[in-house]
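Below you will find the structure I want to go over with you.
Just one protein chain is left out here, and the rest sit where they should.
By letter and in written order, the chains are A and B; residue numbering begins at 1 in each of them.
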Amino acid sequence: MRGRRWQEPVTLAAAASVVVVCAGVPLAALAAAGVGGRAVALLSSPATWSLLAWSIATSATVTVVALVIGVPLGVLLGRTDVAGRRVALLIHAFSTFVPPFLLALGWFHLLGRDGLVGGDATSRLLFAPTGDIVVQGLAFAPIVTVLTVLGVDAIDPSLEDAARLIARPDRVAIRILLPIAWPGIALAALVVFALAFSELGVPTFLRVRAYPAAVFARLGGVSYAPGEAFVLVLPQLAVALALLWLERRVGGRRAVSVLGLRRDRAPLRLGRSRLPLTVACWSVVLLGALPIVSLALRARGASWGELGSWVGASAGNGLVDAAIAATAITACGIVLGRGLARGQRVARAIDGLGVLAFVTAAGALGAGLIAAWSRPATQVVYASSAIVIIGYIARYGVLGVRPIAIAIARGSADLEAAAEITGAGYLRRLMRIVIPIHARAIAAAWLLALVFCLRDLDTAVLYYPPGGETLPVRIFTLEANGRPATVAALAMLQVAITAAVLALGLVVLRRRRST
Amino acid sequence: MTSAVELDGVRLCLGRSVVLEQLSLAIPRGELIAVLGPSGSGKTSLLRVILGLASIDDGVVKLDGRLASEPHHIVIPPDQRHVAAVFQDLALWPHLTVYGNLAFGLSRLARAERDARITAMLERVGLATKQRCHPGELSGGERQRVAIARALVLEPRVVALDEPLANLDVVLKRDLLALFGALLRERGAAAIYVTHDPWEADALADRMAVLEAGRLTQIGTGNELRASPASPFVEKLLSPREVNRG
Partner (left out) sequence: MTRATVVAIVALLGCKSSGRDVVVYTSVDQPFSQPVFDAFEHQTGIHVRAVYDTEETKSTGVVNRLIAEATSPQADVFWANDPVRPFLLVDRGMVEPYLAPNAAGIPARFKAADGTWTGFAARARVLLVNTKQVAPAAMPRSIKDLADPRWKARTAIANPLFGTTTMHAAALFATWGDERARAFFDDVKANDVRIAGSNGEVKRLVASGEIAFGLTDTDDAHEALDEGAPVDVVYPDQDGDGTPVMPTVVVLLARGPHGDAGRQLVDYLLSAEVEAAMAVTAAHMPLRSGVAVPNGVKPVGELRAFPMDYPRVAKTMERVEPVLRTWVGL
């Protein structure tokens, strides 16, 4: 056993290096791009801080909206006997995997002045901060719902059973399930806030002020000023650090023993409340699906014969890049997630870096990637899809680490300790104990990373290799002057691909549950 | 006299497996019955049926003469059966203090009465000073006592205990066994005590029921079972060597 002591630190270092190279190096390259004297002017400008405060307030409101929708829905669809809850969850989750910008476009086709059901009043509501908040809140609520479902599902069933003996289902959910599922819900709140805080497409489309637009103006405007973009990103990073501190402090490290997990968990019965709660759940679910329906209706006028030429290789590019990135993210997530669950400092630090990269304006991250990799020595990487994959790992690495860390933390450390006692080294314990026991959570993390990479727009749009664009980028570049029906049809193709991936993933996850 | 718990021809399937088959059992009020059997014989499933946490496929379950479960239908939900349980892994809620764990089921009581009942119960189990502790801060034996206190503070009609003393040392087990027995008898509730250990069963129970492959092989006092064991398993289980192992 002594000879294998190197395994853990080396493996941890390797996983950490991947995240540092993908996320840390671009941020450093951006900083090194040179800031100059404008930094003080930028940071001392009231307009900068006013815009930042506005974006923080908007993002916080979006998070609250997403939590208000997603937490109750997650409990109802995850643990009760709401009719058709599995189908409802599937439909509800769809919208998360569509680039939010396309959802805004769908709402426009629905509620714009000449929309399907729109008029003056709906148009005014849509193209306003309220519209921005509602569109983003509905778009991101499924993240909260899904992570609540996963969090509640991972709770030791005996804890729930003990409460069911003495309390009604609603009290069981509120006093027992939700508090124990808190780490998952906290992660969901962090993800939603980060996405809302760095979202550019929706506020731009709805003509609402947003801080990322200021960053983008330094990269896409007349003067290319990555150094200024980095300076503007600093307050975003500060907000991210504050969020990280808050989440770690409030989330806590409660360990839960997992003796005798049962598979035969009956749902909590709602009794007389079943019908009204079923109606309420389905109403929320269908509301979130309306923009996709609107896009589908708009797509009816598309010339389907031409669609192939507009899609080109973009769909395949996106799938391959996303699958590879998700695999790398999950592989690192297993190592770093286990480290985070066991309280290892390196893992905590890398997790923090992952959060920062997740919150950083995508444009700034893109500019950093260009600065770091567009060099003769690294051209082979920069000119290939590898640069897109690196960008995905940088931006979405945290989605691999966190869910796996939560799952491992919920399990008993004794399971691994028992293997260690028999002489199994770190790698053997990882492969034969940790991964098999948490296979479902790992598969779920892979699926989560995959769909986020599939839906990505902001990260890859600035530096995708020529001919290597993904479908969301293709839709985005076509959107302004492409025929609306064609753009809507491409959007539906994006939805269909994601739906297929999601359906396949859920089938695999269900099979794992029953083995 | 109406039994506290009555099972009649109960059948329980999990997937394709038949976990309980033609099980009939009556437990009078105030009786403590120990349920023994090999692993996988259906002991825990029996508890879950009585608690209303599992839906049966045939037969009926009655509590105090009232229909509680019928095939594929839980007539009285778990939270309305006036039952309590001590789970195998104790299932103490980690985010609530000892006080919080006990208070959770007493929300309908006025605060003063709730506090009084909890204080009295914790004094009874010797944990009066641990009210503000979280389960993670307690020793194994202390957690066991909190678990039994949480069950009994509700003043249930039926208490189900699923191997509550597993993994404890002999001395602690003996002390807790004495405490459990005294508390259960004080409360006068019917109790079903699942255990692997015939010594525990002998020390605690009024009667023993032996399950094998989901069927009730034999039920009776310890002496009755020893005198006329209905199966080789029962004979081996209650042989002097097995009993003295405790």
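Here is the rule we go by: contacts are C-beta pairs under 8 Å (C-beta built on N, C-alpha and C of every residue); 3 or more make two chains touch, one makes a residue touch a chain.
Because the structure is predicted, anything quoted here is derived from the model rather than measured.
The missing chain, though absent from the view, touches A when the full complex is examined. Of the options A:Ala266, A:Ala313 or A:Ala443, the residue whose C-beta touches the omitted chain is A:Ala313.
Only one of the listed residues, A:Pro235, A:Gly354 or A:Gly468, touches the absent chain: A:Gly468.
Per the touch definition above, the residue from A:Val25, A:Ala213 or A:Leu234 contacting the chain not shown is A:Ala213. Only one of A:Tyr382, A:Tyr396, A:Tyr426 or A:Phe452 touches the chain withheld from this view, namely A:Tyr382.
If you put the missing chain back, the residues of chain A touching it would be 47, 51, 108, 112-114, 123, 127, 204-205, 207, 209, 213-214, 216-217, 219-224, 226, 309-310, 313, 320, 323-324, 327, 367, 370-371, 374-376, 379-380, 382-386, 389, 461-469, 476-484.
Simple rule for what comes next: only the chains that are shown with their structure count from here on.
Residue ranges on chain B touching chain A, taken from their complex, read 14, 48, 51-55, 74, 77-79, 81, 83-85, 87-89, 91, 93-95, 104-105, 107, 136, 150, 154.
Interface of chain A with chain B (complex): residues 156, 158-159, 161-168, 171, 175-176, 179-180, 182, 254-257, 259-260, 264, 266, 269, 271.
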